[in-house]
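The complex appears here without one of its protein chains, the remainder shown in place.
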Amino acid sequence: MFTMPKPPYLGAAYYPEDWPESEIDRDIEKLHAFGITCVRIGEFAWHRMEPKPGEYDFSFFRRVVDKMKQANIAVVMGTPTATPPRWFTRDWPDALRLDPDGRRVDHGGRRHCCSNNPHYNEASMRIVEEMAKEFASDENIIGWQIDNEIYTGNAGCFCPECVNRFRAALKKRYGTIDNLNNAWNLNLFSQWYDSFEEIPAPRNAWHNPHLKMEWQTFQNDSHIGFVHRQAEILHRYVKVPVGTDTMPVNGMDYRRLTEKLDIAQFNHYNTPENLHFCAFWHDYMRTFLNHPFWNTETATCWNGSTTITQSVKPDGFCRANSWLPIALGGEANMYWLWRTHWAGHELMHGAVLDTSGRPMLAEEEVRETAAGFRKAADFVRETKVAADVAIHFTSLNWNMFEQQGIVKGLNYQQSVVGRFYKPLIDLGLRPDVIDAHAALDGYRVVFSPLMLTLEEAGLPQRMEQWVREGGTWIVGPLSDERNRDGARYTDCLYGMLERLMGVEWKYALPDTEGRTAAAWTDGTPMPADTWFEVSNPGRAESLATIVKGHRAILGKTVVARSRLGKGQIILLGALPAPETTRLLAQKLLPDAGVCLPEVVGEVIVSPRRGALNGEIVLEYAGKPASYTLPAPAVDLLTGEALAGTVELEPHQVLVLKR
Amino acid sequence: MFTMPKPPYLGAAYYPEDWPESEIDRDIEKLHAFGITCVRIGEFAWHRMEPKPGEYDFSFFRRVVDKMKQANIAVVMGTPTATPPRWFTRDWPDALRLDPDGRRVDHGGRRHCCSNNPHYNEASMRIVEEMAKEFASDENIIGWQIDNEIYTGNAGCFCPECVNRFRAALKKRYGTIDNLNNAWNLNLFSQWYDSFEEIPAPRNAWHNPHLKMEWQTFQNDSHIGFVHRQAEILHRYVKVPVGTDTMPVNGMDYRRLTEKLDIAQFNHYNTPENLHFCAFWHDYMRTFLNHPFWNTETATCWNGSTTITQSVKPDGFCRANSWLPIALGGEANMYWLWRTHWAGHELMHGAVLDTSGRPMLAEEEVRETAAGFRKAADFVRETKVAADVAIHFTSLNWNMFEQQGIVKGLNYQQSVVGRFYKPLIDLGLRPDVIDAHAALDGYRVVFSPLMLTLEEAGLPQRMEQWVREGGTWIVGPLSDERNRDGARYTDCLYGMLERLMGVEWKYALPDTEGRTAAAWTDGTPMPADTWFEVSNPGRAESLATIVKGHRAILGKTVVARSRLGKGQIILLGALPAPETTRLLAQKLLPDAGVCLPEVVGEVIVSPRRGALNGEIVLEYAGKPASYTLPAPAVDLLTGEALAGTVELEPHQVLVLKR
Partner (left out) sequence: MFTMPKPPYLGAAYYPEDWPESEIDRDIEKLHAFGITCVRIGEFAWHRMEPKPGEYDFSFFRRVVDKMKQANIAVVMGTPTATPPRWFTRDWPDALRLDPDGRRVDHGGRRHCCSNNPHYNEASMRIVEEMAKEFASDENIIGWQIDNEIYTGNAGCFCPECVNRFRAALKKRYGTIDNLNNAWNLNLFSQWYDSFEEIPAPRNAWHNPHLKMEWQTFQNDSHIGFVHRQAEILHRYVKVPVGTDTMPVNGMDYRRLTEKLDIAQFNHYNTPENLHFCAFWHDYMRTFLNHPFWNTETATCWNGSTTITQSVKPDGFCRANSWLPIALGGEANMYWLWRTHWAGHELMHGAVLDTSGRPMLAEEEVRETAAGFRKAADFVRETKVAADVAIHFTSLNWNMFEQQGIVKGLNYQQSVVGRFYKPLIDLGLRPDVIDAHAALDGYRVVFSPLMLTLEEAGLPQRMEQWVREGGTWIVGPLSDERNRDGARYTDCLYGMLERLMGVEWKYALPDTEGRTAAAWTDGTPMPADTWFEVSNPGRAESLATIVKGHRAILGKTVVARSRLGKGQIILLGALPAPETTRLLAQKLLPDAGVCLPEVVGEVIVSPRRGALNGEIVLEYAGKPASYTLPAPAVDLLTGEALAGTVELEPHQVLVLKR
């Protein structure tokens, strides 16, 4: 009789189709031995399920699913649409992606077909429907994964189908060609188009940045459409949650992607050096959909293709890395992969077992993770992450920065994470990372760094109202400076901030050579670089000014504060060094009613509220650290009662129940 | 009533077609406020002037020109041929450039059409003629600019028209195919061609360097022809000077380009770190045509496309940079651009005004420049730069070095500027930079560094005669070592120097690893690197020898001097460090009758002679410096009387009238 494993799930990607069927029983035995409760299967196995066009044969995976059921192992079923078989590309060679330089992509890898191709869509939807019928009622299938890591690389597909649909999408968006000409300022360089049919896909020229941004968005939307068409079919048959495993590439627009899905799924291969990037994405994933997200892929030992690109990780990293999604609001951590391939692509990747079936060197940490998940299961299920601070991060701004880099070397994600997110979490804060559409209720403070445009989801009006009702909005630099198309405002370089705050924009300037310096009004230096926006404060309060640089900007304001209704707006006019963000937060957050925990080092603190209360604490950088408990609690992993300041070993995890 | 502004002009590029027409009056008001006397318009506005094939509509620019006239603002009118509209490339897709890899360039940028395409030429010449008719008699149009920044990038266009014309050009040059086979040594690798039709455009192979050099020359000539065809039309209608705004890319051959034009126009985006490169090009520009050149583009604040690639400039740089062309013999400095674009390409570029119409941070310096130009206007107009030293720099040698790099890392322009020009101007010298065709009369000293070939414009005979009449010729290294085709001499590795000087060439050698060292005969080290040519001095005087290196070269001569008639030749056999050139000049120039001013630091001294006398002095590196006046003078910018040694602040400019 089948007993459903409960979350939090510890899982692994499993490719039984690459092995003799006799291995399955051995593998199940070892899955149990490691405490793994869930396998993710099917994602690349199209040929095994449909060996000839229209001849479906699910008998192999039927046996796999049944054996897992008998073993009380949950299954996540993947649709195999990332790898159409050779018979498909042989019959429909035009379905292969067309590179910007006019070459068709070969069969032999992944993602080689165009998401807009009708034949590829037809074959994909057919197998998805057949799979859905076959596996709709298996009680151990806890969810579905559509396709695999779908996003736009290398500017996408340039086939005629794509180009035509791109033009149709532009027509839908702009209505008339002159609206587009005007929105993109196409008098410039005499680019002016007389019809949508004249618009080129951006291949071989110094192209217009708006054209390139819309192309990128269109390509991403093509993938989103492909995922949504599968979701629609699956929803007709299955009751468990449906998702698609995504990568840390925000150009895809998670909001639109997830709006027709049931669960956010996320793959990452971060290392001790950059695990805070993963935390950032987890803090983002959590804000989509009501269902706890799943971390669908991460490495046990190291990332590798046929060539390994990472070194062995230090002790404890695997365990901390496995706990991270759980701490931040997820309910599953799954390894890629269960057992290393014996031939072909990616056979040097770390796994739980090596090719010969012996454990790889993270074996103890996998077992400890499984044991920990069991001990803390109730606490995890009955609490949710509680955040009163948010950071904006949007797909539209990602794509705008991709095409309008502003200053050489400036990167949207790197800047938001490195200059804002990391200094904030190193203060022990737990922010939500939110899209423009997210509701603002409940946040005391919102950061909007590098929000080139605010023109999405009525954000200008919503931010103003939220501030008037008492919010503290820390905005800039490089925020509110473009309209939705990526064009500049022509009356003032800010869209709304000058008006709202009563400051007077004076100058903006790039400086990557240290010619410019700022200081807080008390004289403390305020390290910042790359980009400065300076103003005359007007009715705003000047918090920091320029103290070194071009004579035109000396003494001008670089951080300004204005009260608005019950709230306040802080305009940050320079790209802050991490210590500047830290100091800014320490100055402003307590006043805004945000409580700062006591931490030393690089520690993630995730407050959990619900039927139970407490927090999950995790040293993420592999260095000694400490955490001071606000009140005594029990660490569910050790059973120990803790109070006061606790020393944390590198990569230590505490699950503190109060 | 219109009052024509007088030179020196302070101007800016103005794109009224990108804005509501109502902005023009506001812009004119601000132009006046900044003291800007000239706008450059029209260069990319083909679509606005010919919105449909053959339907010309100049009404908009008619109004712009008229409004400028009413405001006493001069206009430079540009032909818009760099940006043919979409209707043109839609109707004539074969006019789009063909890349070396067989891809057509897309519509959407600039310079996307082939200068040899008949349809593109027809449409271009037609609009140029219509513009000429329309604007021929506007008294405030002070000159024309043909096209924009035309030169060959990425090896040019490979369309059938180009390939056929290339073969025709080779046939014209070599007469018979066997002349070409022999000149290029095409027995080598069995490349031998039986007809001109068999010669490939150099695309996908390890191609013959002579073929590649001729291809590059042909591509440049194609652009020159395109410019000349426009000039011929304009000359039929307009009386004011016609030019084309060029870039610091000498492959284009300024001599041939300017020989059918009336004025040299030059664009640059140099920074405090490399402003001496701009000075070099100004010293070159001055030597073409009788009309003072125009600096048609430079940045006020920084260079930028959608991504800025420079930092804000220090105080004073904008002003010094604006004065530089005036100091060195030009009569105009124009900014790119008046007001930053509000959308599309290049919207992050520095300007006078930002998109919203507020001044950018160089505003004070622009105003100061305008005021200075007015104060010094008479002096500038009534004096000319006086140079008694020259440096050779030719397009033929540029193109030869491009295809025959000699030693890895060696660059023709970098070497001539960094190792010769800069150390000479840092001694306070003001050299002319001259083409092979320039007359030699009046120069006391000529430097001919890296003149791989002298075989142009009868230079071997002319240099010999000029030396015999008293000139001091400092020649080498890497000079006189190739014939006009880029082939080596087969009797001696020098074409004429061994014979003229009586030295015996022994060895040449590369050394970028410091294995070789030279010293002057008094034992002073003579820093040099990369390339050494050593000889037995014979009847020449040995000025420096090899003191460290391979035993075969120890003690051999590396700098030799021979008297010839009333003059002398100094053969420099190694690529000198800047201090070597400085020392060489200090040793030789006073004897040759060249007077060295007293300067400390990096200072441009431009002696001006004519109805008035004096000099313009400019600190160009942003560091403290000093200049010792040869006689008391008045600084026209401050009205102050100066004498003796004057301390110069970073980027300070003096206009000294005696």
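When the chains are written out, they are named A and B in that same order, and each has its own residue count from 1.
Methods note: a contact is a pair of C-beta atoms (placed from the backbone, for glycine too) under 8 Å apart; a residue touches a chain by one contact, two chains touch by 3 or more.
Small disclaimer: the values here were computed from a predicted structure and weren't measured.
Engineer: Using the definition of touch stated at the top, determine which of A:Thr309, A:Gln461 or A:Thr645 touches the missing chain.
Structural biologist: Of the listed residues, the one touching the omitted chain is A:Thr309.
Engineer: With the full complex in mind, choose from B:Asp106, B:Asp262 or B:Asp511 the residue touching the hidden chain.
Structural biologist: Of these options, the touching residue for the absent chain is B:Asp511.
Engineer: I'm checking contacts with the chain that's been left out. Which of B:Leu186, B:Ile224 or B:Val446 qualifies?
Structural biologist: B:Leu186
Engineer: Which positions on chain A touch the chain that was left off?
Structural biologist: Residues 15, 17-18, 44-48, 51, 80, 83-87, 90, 99, 101, 103-110, 112, 301-302, 304, 306-315, 340-345, 347-348, 354-358, 360-364 of chain A touch the chain that is not shown.
Engineer: Which parts of chain B face the unshown chain closely enough to count as touching?
Structural biologist: 101-102, 183-194, 198, 200, 202-211, 403-408, 485-493, 505-513, 515-516, 549-553
As a convention for this text, only the chains that are shown with their structure count from here on.
Engineer: Indicate the whole-number Å distance between the mean C-alpha point of chain A and the mean C-alpha point of chain B.
Structural biologist: From the centre of chain A to the centre of chain B is 50 Å.
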